[in-house]
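Below you will find the structure I want to go over with you.
Every protein chain but one is kept in place in this view of the complex.
Each chain carries a letter (A, B and C) given by its place in the written order, and its residues are counted from 1.
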Amino acid sequence: MTLPFAIIAGLTVGSAIAAMSLRNLVHCALSLVLTFAGLAGLYLQLNAEFVGFTQILVYVGAVSILIVFAILLTRSTEPKDEPTTVTPWVGISVAVGAFLTMALAVLASPVGKRIAAPAPEVSVKTLGQKLMTDYVLPLEVMALLLTAAMLGAVIIAMKDKEGSR
Amino acid sequence: MLGTGILKGMVETAKNFAGSYHDPERLTTVEYPEQRIASKENARQFPFLVHDTEDPMQGLRCVACQICEKECPPQCIYIVKSKDKRADYKGQMQLYPVTFDIDLSVCMSCQICVEVCPFEAIKMDTEFELSNTDRFGGLLVNKHQLAKSNEHYRKIHPTEAAVSDDALAIEVAKAKAKAKADVEAKAKAAADAKAKAEAAAAAAPVGVAATAPVPKPSAPAAAPAAAPAA
Amino acid sequence: MAELFAKLDQFPVTLKAWLMNLLQGFLPEWTLPLVSAAISITPILAVFPLMFALTTVIERKGLGRIQNRIGPNRVGIPLTNIRLFGFGQFIADGIKSLIKEDVVPRAADKVVHFLAPIALLIPVLLTYSVLPFGKNMVPLDLPQTGLLFFFAVGASTELSVFMAGWSSRNKYSLLGAMRAVAQMVSYEIPLILSSLTVVMITGTLSLTAIVESQATVHFGFLHNWHLFTPWGLVGFFLFLTAAAAEANRTPFDLPEAESEIIAGYFTEYSGFKFAIFFLAEYLGLFAMCGLGITLFLGGWLPPVNIAPFTWIPSWCWFLGKLSALIVLFIWLRGTLPRLRTDQLMGFAWKFLLPMTLINLVVAALWHLLANNIPLVARWPLGFAMLAVPYWLLGRSFEAKFTKREYRFAN
Partner (left out) sequence: MTPLSGYLLVSALLFCIGLAGALTRRNAIMVLIGIELMLNAANLNFIAFWRFSEHPETQTGLMFALFSIAIAAAEAAVGLALSITIYRHFRTANVDKVKDMKG
């Protein structure tokens, strides 16, 4: 465990906990952004520069803005003292159970002790070539999905016309 | 086509930019403390008291009638009347202000004091750099600071000053004429009385003569009244 | 002679190498990368904020002249009569903003309110780390992801703007932040798409490689700047438009329209925090201009490959081009009025986006037909392919002047 990894991982997990437990929704969204940025840092630690910067571009630049807009558009009119969670202990115990299972599995497995090979030469060019050859079908499907999602989001969120209901 | 309007606008602004360097006509800015525009004749800012003689305090036209003090909308004028009297420009005995203060921070330069003054004694100045570092003392202007000569008034507001001078000259002429008429009337009355007395004396030379000097003191009494008017 | 100029050109690089050599003797091993980074950062932190400071004065003077005014010309050296044509103004402004009271609204979200200017300035400064300022002068050379880094970091400023607007608990702030975020998200697409043409042609995301790809020479003297191709010419102007919107410059300065919403998202900031917003905004503009220079204007390359031009140091070329673009933006600010929100969005989606997509197609054709059609024929062809849609798309944005009918005023 290196010091940069410890710092970034601590930041990521801490901000993730904050994102899930804070009362103010905008604070939650801002902590979530910090989590995303921390994850990008972890990707950089793993020599995945391209994915790391894509993560920042997509999540910090776009998804967080989307979330923030949604929060502001659904400004809650509920009383302030109402609890923000429902049956917290059930959910948390499920999550802790899941974590313990996974952690035990990871720690028990010999794969976990693996040390990384010397950093592979990742060039954006080969990435693009793979996208255009081996992964061209997933890419096309993805394009279709994104178009469909965009259209769907627009239609769902579009205001009903007067008297259409 | 889209963009031609933008280009036209940019040419226009470029013309302005270049033009402002070689064409001084374009620059309307006056760099104030160094450059000044001569003040307009109609400009007005804060009143002053007009005086006619060399010694400002002796020649103030103000007679402390307090009309301006009463009329002032923000109540910024403070006047204390004198106990004694002195002769004004017409030779009439008048009161004069012992204290005449205007609060600069309250005055709104509305010119109402000038409008109501029957003596042409208070006028509007054009001086506008009145700021002061002394917040409490410096903004209360006393009569020594307020007094300015009629020449100053003629200089800053020539047209108004001419009207004002004419009005005063008419007043003075009236006063002179009145004094002259008084003197003549009195002289005439004295002459009449004298003639009457002589006639009476002629009619009754003895006995009534003791009453004859009665109208005499009226003639010398009129003489000092006419003297200052001359 | 040429060697001397080459030495002058590489002076910052040699200076850094000399300093590192000097420090190697008595500094521990692990501090050396940090020291090297610090030496690289220092000139950026010195040059660009200074440039910002001078730009504020030049902008005010230039706008003044455009409006037939004189502009600031008073502040010079204190206690003397030396006025320096008003160029002491930025020092006075800086001192003023430093010693002004920092007012935080009582209802504000204090933590977010405090973090917003920092979160804005840091990404903006980070964008400078990949720009090649001169030959061999790039603080952080990312051979695989340079341009992506720039856009990724630049995109994260949107959130800081939102933080500033939301935390102030002020309607004007929130309105300004919402306008800013919507505008930045919309204009980011044409911005990225217009720079994508360059990536397509050069086949790399590294900004240094993009500059070097423009070093080839046409007709024996003319450098192959991407501006000199039809797609580059159009792409540059599309890029510039989108960059102006990203940097909230005048025709697109709705987020801080002072006549409508006071100062937009930084209405509730005062003192030094306000100065940081101001600084970040201008530094963002400079970074955008720097990227435009790198992508389309040949970076630090001179326009022609002839002796007196090549003698001028490369970083001087970069800074000169940057200054020229800044002057262009000031000129535009003095010329154009502000758009309306619907015009702004319509322009991004109905004009810029289709144009950038067509530009991508033209660039692809340019690249494909490079060996088949000679340059003389390719140029007009590409230009025509862009000019026709420009004319068609632009028609709907032209102002239609009709005589206005007044109902009551006549």
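Keep this in mind: a residue touches a chain if its C-beta (ideal position, glycine included) is under 8 Å from a C-beta of that chain, and two chains touch if they have at least 3 such contacts.
Note that the structure is a prediction, hence the values are computed from the model and not measured.
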For the chain not depicted, the shown chains it touches: A
Absent-chain interface as seen on chain A, which is shown: 1-2, 5, 9, 12-13, 16-17, 19-21, 25, 28-29, 32, 35-36, 39, 42-43, 45-48, 50-51, 54-55, 58-59, 62-63, 66-67, 69-71, 73-74, 76-78, 83-88, 90-92, 94-96, 98-99, 102-103, 106-107, 109, 111-117, 120-122, 126-127, 130-131, 135, 138, 142, 145-146, 149-150, 152-154, 156-157, 159, 165
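The working rule: only the chains that are shown with their structure count from here on.
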Chain B reached from chain A - shortest hop count over touching chains: 2
Chain whose averaged C-alpha position falls nearest the assembly-wide average: C
Far-end chain from chain B, centres as C-alpha averages: A
Dominant interface by contact count, named by its two chains: A-C
Distance between chain centroids, defined by C-alpha means - chain A, chain B (Å): 85
Intercentroid distance (Cα basis), chain C paired with chain A, Å: 30
Touching residues on chain C, where the partner in the complex is chain A: 109, 112, 142, 144-145, 148-149, 151-153, 155-156, 158-159, 162-163, 166, 178, 181, 185, 188, 203-205
For the chain B and chain C complex, residues of the former touching the latter: 1-3, 5-6, 9-10, 12-14, 16-17, 19-21, 26-29, 31
In the complex, chain A residues that touch chain C: 24, 26-27, 30, 33, 37, 49-50, 53-54, 56-57, 60-62, 64-65, 68-69, 72, 122-125
